[in-house]
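Only one protein chain is missing; all other protein chains are in place.
The block that comes next holds subunit A.
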Amino acid sequence: MSSLWLPILLAVPVLGAVVVALLPKGADQVAKQVTLAVSLVVLALTLVMAFQFPSAKGDRFKFAAVYDWIPSFGVHFGVGVDGIALVLVVLSAVLVPIVVLASWHDADGVRTADGTLITPKRSVKTYFSLLLVLEAMMIGVFAATDIFLFYVFFEAMLIPMYFMIGSYGGAQRSYAAVKFLLYSLFGGLLMLVAVIGLYVVAGKSTFMFPELVGAIQDPATQKWLFAGFFIAFAIKAPLWPVHTWLPDAAAQAPAGAAVLLVGVLDKVGTFGMLRFCLELFPDAAKAFTMPIVVLAVISIIYGAIVAIGQSDMKRLIAYTSISHFGFIVMGVFAMSQVAQSGATLYMVNHGFATGALFLAAGFLIARRGSPHIADYGGAQKVAPLLAGFFLVAGLAGLSLPGLSSFVSEFMVMTGTYASKAHGSGALTVAAVVSALAVILAAVYILWMVQRVLNGPTAEPVKAFKDLSAREIVVLAPLVALIIGFGFFPKPLLDVINPAVNQTLVNVKVDNPAIAEKGAGQ
């Protein structure tokens, strides 16, 4: 029996998008209000679903629904969520209304410091319609249990984001949008080949994920198919050295779109690694663990160092994310329960923390017309509330204990250090090196804070107004979540842990609980 929860959850934003798109020209205000209302309905539905999750039926994938789509190839419209997918769906559903509210004026054009207006290429209502389309795609990509469906969402997601960057972004928007598209399409192409290869080699005439787990036994085949999926996900995540599209895209995108890009879309990469690379190709995943962990550690340190050297706030935040994605990838491939739960939690917490930071930075940029750190100074004196939110978001970015990102980062590092998956000390070294990022993170965040918020107030900054009521409503929930999950991560972890255990069982890491702790036990 199929549950209707997820199909409804997908249909609501799609219908909303159609309604918004059909609104008459000039009804911008109505378009915004309808979009906000629809996204709030999606949030409400998602939360109800999340609270029912523990008691819902189903072994692993709950709220499962499977319909035939292209029967001749065994393609299904199959959806369902385990704990990992659930928290990411919740993340998406929480962020979208916040982004809608934050983007209230984003589609009106970007004003630069010298007063010129970069006009958007498309209408205001189109922007909000795209947002709702994107929301459906994001929920779909995490909920898909059919690999072909996942692929479709994975690729289709690019389209609304491409337009949001290319039509509503800053001065370099075309370059950034095309770069984003080309990178993603290249990855997508490799994945397509791997998806087809998986279908053929498995010979099960189905794309349903649960049936394909364990279907590929030959180690060499596993490696080839693994590579196809992994490269696509590594570009998406992004992992060093295929990361350079992200700073451009994030810097040129409107702040709200940047939040969804970095906060959610990029997580599809790390989610895909955990779900598909590990479970479908466990032997290959184990064989490639060390090279991947090395890339992850390079991302962590390299991203942090390059972040320190940035002069543009949005690019800086993008590079911090590259560092954070490194932590997530390291956690995924450390093959221990603590590290993988930590990595999953990291995906959620990073969405909240970086979302808050991008939005607070966006509010600063909207006031000053410039993303350049050097154009600021002393903002705290004139806009203490905005400064306070910016600081808290920044502290979440440097994983201050007591804030949510600390819990996940700590779990990733500790779980990696303690992982016995590789016997030797290689993972311990990786964990120790990655811990150096706590020092670098303090430098990149606090140096930015110092230059933007502290010191004598720069002349153009003096005219800053503090946060409006709308802007407070945007940032306050994120900060509440950051602090709340910093002290009470249990609700999230209680959902995540069983799913991660299942993953580890499928990857044949014997007894995940014991693989964790070792000699001392």
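A few comments on the model shown:
Please note the rule applied: contacts are C-beta pairs under 8 Å (C-beta built on N, C-alpha and C of every residue); 3 or more make two chains touch, one makes a residue touch a chain; residues count from 1.
Basically, contacts and distances are computed from a predicted model.
Not shown: a single chain whose UniProt protein name, out of "ATP synthase epsilon chain", "ABC transporter substrate-binding protein", "NADH-quinone oxidoreductase subunit L" or "peptidoglycan glycosyltransferase", is "NADH-quinone oxidoreductase subunit L". Summary of contacts with the chain left out: across A:29, A:172, A:450 or A:468, the touching residue is A:450.
The omitted chain makes contact with just one of the residues A:35, A:145, A:370 or A:414: A:414. Set against the missing chain, the residues A:200, A:220 or A:463 yield one that touches it, A:200. Among A:3, A:310 or A:405, only A:310 touches the chain left out of the display.
Although one chain is not drawn, its touching partners on subunit A can still be listed: residues 72-73, 121, 155, 159, 162-163, 166-167, 174, 178, 182, 192, 196, 199-200, 241, 243-244, 302, 305-306, 308-310, 337-338, 378, 380-381, 384-385, 388, 395, 400-402, 406-407, 410-411, 413-414, 417-418, 428, 431-432, 435-436, 438-439, 442-443, 446-447, 449-450, 453-457, 487-490, 493-494, 497, 513, 516-521.
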